[in-house]
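The following block contains the structure, expressed as structure tokens.
Missing here is one protein chain; the remaining ones are kept as they sit in the complex.
As written, the chain order gives the labels A and B, with residue 1 at the start of each chain.
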Amino acid sequence: MALAPRFVGAEIKRLEDPRPIQGQAPYVDDLAPPGLLHMVILRSPHAHARITGIRADRARQEPGVVAVLTGQELAAAFAPKPLAFSPPGLKRPPYRPLAVEAARYVGQPVALVLAADRARARDAADLIEVEYEPLPAVTDPEAALAEGAPRVHPELPDNLAFEHRWQSGDVEAAFARADRVVRGRFLHPRLAPVPMETRGCLAQPQAGALTVWLSTQMPHRVRAHLVEVLGIAEHRLRVIAPEVGGGFGCKAGLYDDEILTVAAALRVNRPVKWIETRSESFTATMHGRGQRHEAELAVAADGTFLGLRARGVADLGAAPECFTCGPPILAGRLITGAYRIPAAEFSVRGVYTHKTPAGPYRGAGRPEGSYLIERLADLAAAELGIDPVEIRRRNFIPPEAFPYKAPSGLTYDTGRYALTLDKALEILDYPGFRAEQARLRGEGRYLGLGISTFVETAGTGPSKALPVSGFEYGAVRVEATGKVTVLTGISPHGQGQETTFAQIVADELGVEPEDVIVLHGDTAVVPAGFGTGGSRGTCVGGSAVYLAAQTVKAKARRIVAHLLEAAPEDVVLEDGKWSVRGFPARALTLREIAAAAHRAAKLPPGMEPGLEASSVFDPPDFTVPFGVYLAVVEVLPETGEVRLHRFIGVDDVGNVLSPLLLEGQLHGGIAQGIAQALWEEVVYDEGGQLLTGSLMDYAVPKADGLPFFELDRTVTPTPLNPLGAKGVGEAGAVGAPQAVVNAVVDALAPFGVRHLDPPLRPEKLWRAIQTRA
Amino acid sequence: MRELLTPRVNGDDVQVLAPVHKTLLEVLREELGLTGTKHGCELGECGTCTVLLDGEPVLSCLLLPVECQGREILTVEGMAQAGRLHPLQQSFAELGAAQCGYCTPGILLAAKALLEHNPRPSREAIRVALAGNLCRCTGYTKILDAVELAAARQGR
Partner (left out) sequence: MSLLQEHGPDAMVVAGGTDLFPNMKRRQFEPRVLVGLRGVRELGGIRGSAREGMTLGALATLTQVSLHPEILTHYPALARAADLVSTPQLRNMGTIGGNVCLDTRCNYYNQSYAWRKAIGFCMKKDGDICLVAPGSPRCVAVSSSDTAPVLWSLGARVRLVGPDGERVIPLPALYRDDGIQYLAKAPEEIVAEIALPPVDGLRATYWKLRRRGSFDFPVLGVAVALRREGEVCREARIVLGAVASQPREAVEAERLLAGERLTPELIDRVAEVAARPSKPLDNTDLVYYYRKRMTRVYVARALRELAGLPVGDWPTAMAGRNHANDEEAR
């Protein structure tokens, strides 16, 4: 049965689409059960303040207000929230989903109001009088480490939450024998994920059971956390992720305001809905990035990379959330990039500050690690006068070295880095570009090329490498009419796996994709799951579905063999027809096989009726996708404006199942990466007030700000899962920022510019040009 | 305090008694059950709540329904005609221009108004027409492609 698949790899229209294009997709806020109460959260306007009193009488007396709850009243209800990432030695503050004695960041929940009407609840929240005694705040993570800095948590000795380090090879010797050492300090400002749908939660207690609808990437994980925090009996709790309007990492895990919604509903025994406003979202939803590294690369005169050192500081914000401690550690795993660097060391300190808790945002540490080495590669090339393409080639891990164990301990599965680079340079016409660049410089025009030959990790993740289980669940059930129902534990929200998984199953069982429905996002429908995140949906979730389909297929084959009186090994499936090899005329369809399986009268002796199977897939390791991004920019010296003329991307994410959806993932990730390089930045003032708290101040890209993406790919499958796919959700966001930054620095080389930190706002570039012109 | 509103919504004459403080967005969603129009920011900064008022894209989060008396409102629920998808809905589906789908209704309507004014817009004109709608998933490429495709088909 080694026929070419009909559907996998083909451009198939999204099966999801009838819903969103007609406005028929219900998101949390579209649901309103009878008797619904709306919850509004009063949040701290101060970065750090003692709470000396809360008076809620006026709010309670407002007509329509059902309850006002404060931290004091609810404190006993919560057990500590479990963390999906908890590095050894992590110092954790006491867990308080509603502030009790002090508020520790702008936006921290302080009290909540329940009312029959949302506007009424909002008005009542304004009537709550909270007495704050403002205290000094610290917003810079390095300042937070200094002696005498305001402490975020008085219970802890200092603001250092954890320190993580590793070393591999003889780093000191590598630096001792280096001809040159290049150094840099690399900053990644905090970023706001800004899903177009803000977060929201609806909890409905009903007859001893509880249903929670949540805008989440991980309904099963949410259920596990709610069970622990609120002590709910797991079998009576159903969590549903309805349609979810984007996540990008910020809807992984479980937030305090969501826990409060559930706690409030249980308290008043009525359905309660909380919907985050956009303004609220900028302080209540975790920020990504917020890391900085000092790094140095030891190089030989011929450009060979000998050793690498990097020390990081990560701004964790006021408290650790589920995944807060992950990205700083993940950044370290990628610092040697696509290059064979025999010796490396990495350390990072996670630091509490009076800011919104940090967490994963598309890339989650990988952009930081990848950026660091790609900037250093350019700095080394400039220092040695070697072409930046050439220095990369000289240091690439060669194809025969895979599987390759990197100094960080990460094993790279497969890679053909030079192949991908060649393809990208060909699309660009590299020699042609350099000639044009030189010619235009003569005319006073400053073009630059940025090269990013990045690697990243995907396919999260092997259970053995995670503090929580990392497998995924999948099930395939052939109904009596031959239609197929697939269950998956991932929880897609735009990625399109309802289509991809239908393609997989349609090929395996000989039906059309339209004959397959993929159900997800409901703990009562899907027995187990991890969810969507870490670029795992297709390569891990899809593999589980594939394995379940294999079991179903084997059983179907035995049924066919029995009905056609042949051996199971001789049964072949071609064009939807199951027959005995050499006898195509007598063929059965899945519908007929399913009918036999459900009718149960003519099954082989001892065979159970029905035609279904479930499976789990626990990946043996992370996959390592790679790619080459080339950005061509022009910087206008008079204004500092950046023109992004071209963006070329050649990705290798292993086998491609749904080309159309793959492109969509890359476009979105690259757009976010470009935006990180050019526009986006969460800014706090020194007192801890957020200055970028609206879509006017926080510059999300618009339809008129992005170039046309020129994308291509190479295909180097991974042996780590049966689909050979590596994962694509984050590649764009990991590889793009340094392509753009490298390009701008290249454009400004004539002005002596060696480095600039994102975002590359025009005023920053203009100033760099002015001071060095 | 409630008021009687009488707009035409998706081709139907509607009468609804709605609280005066509600925006058109809230009336559409909460009083008329038309939840295809979404909340995005409520401050006119994202375009998610776009509907067509007498054929022109406007932000329902900044409109008082009393301003819409007797006027024609089109929401995403009214785009398909007699069970047939609008060409833009078809092209969005074919090219995968929707991902999470949250911004999609607003973008479809803004694009519909563009094509009615300018049946064969340039790529640049499409970008400008959609510059008031944020999308965080797609990088806009497939959305622009889909509008071009729908325009090309209409022009045939």
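Just so we're on the same page, a contact is a pair of C-beta atoms (placed from the backbone, for glycine too) under 8 Å apart; a residue touches a chain by one contact, two chains touch by 3 or more.
All values derive from a computational prediction rather than experimental measurement.
> Which of these touches the unseen chain: A:Ala146, A:Ala301 or A:Leu691?
Checking the options A:Ala146, A:Ala301 or A:Leu691, the one contacting the hidden chain is A:Leu691.
> Which listed residue, A:Ala699, A:Val715 or A:Leu756, touches the chain dropped from view?
A:Ala699
> Hey, which subunit B residues sit against the chain that's not shown?
That gives, for subunit B, the contact residues 23, 42-45, 47, 50, 53, 56-59, 61-64, 66-67, 110, 121-122, 124-125, 127-129, 131-133.
> Suppose we count only contacts with the excluded chain; which residues of subunit A make the list?
Residues of subunit A in touch with the missing chain: 43, 45-46, 106, 126, 279, 636, 638-641, 643, 679, 687, 689-691, 693-697, 699, 701-702, 704-705, 761-763, 766-767.
In this text, only the chains that are shown with their structure count from here on.
> For subunit A and subunit B, let me know how many angstrom lie between their CA-based centres, rounded off.
Averaging C-alpha atoms per chain gives centres 29 Å apart.
> Taking the complex as given, what residues does subunit A use to touch subunit B?
13-14, 16-27, 29-30, 32, 119, 194-198, 243-246, 248, 275, 277-279, 493-496, 660-661, 663-664, 667-668, 670-672, 694-696, 700-704, 706, 708-709
> Residue numbers of subunit B touching subunit A in their complex, please.
21, 29-30, 34-43, 45-46, 48, 75-77, 79-80, 85, 89, 92-96, 98-105, 108, 126-128, 130-131, 133-144
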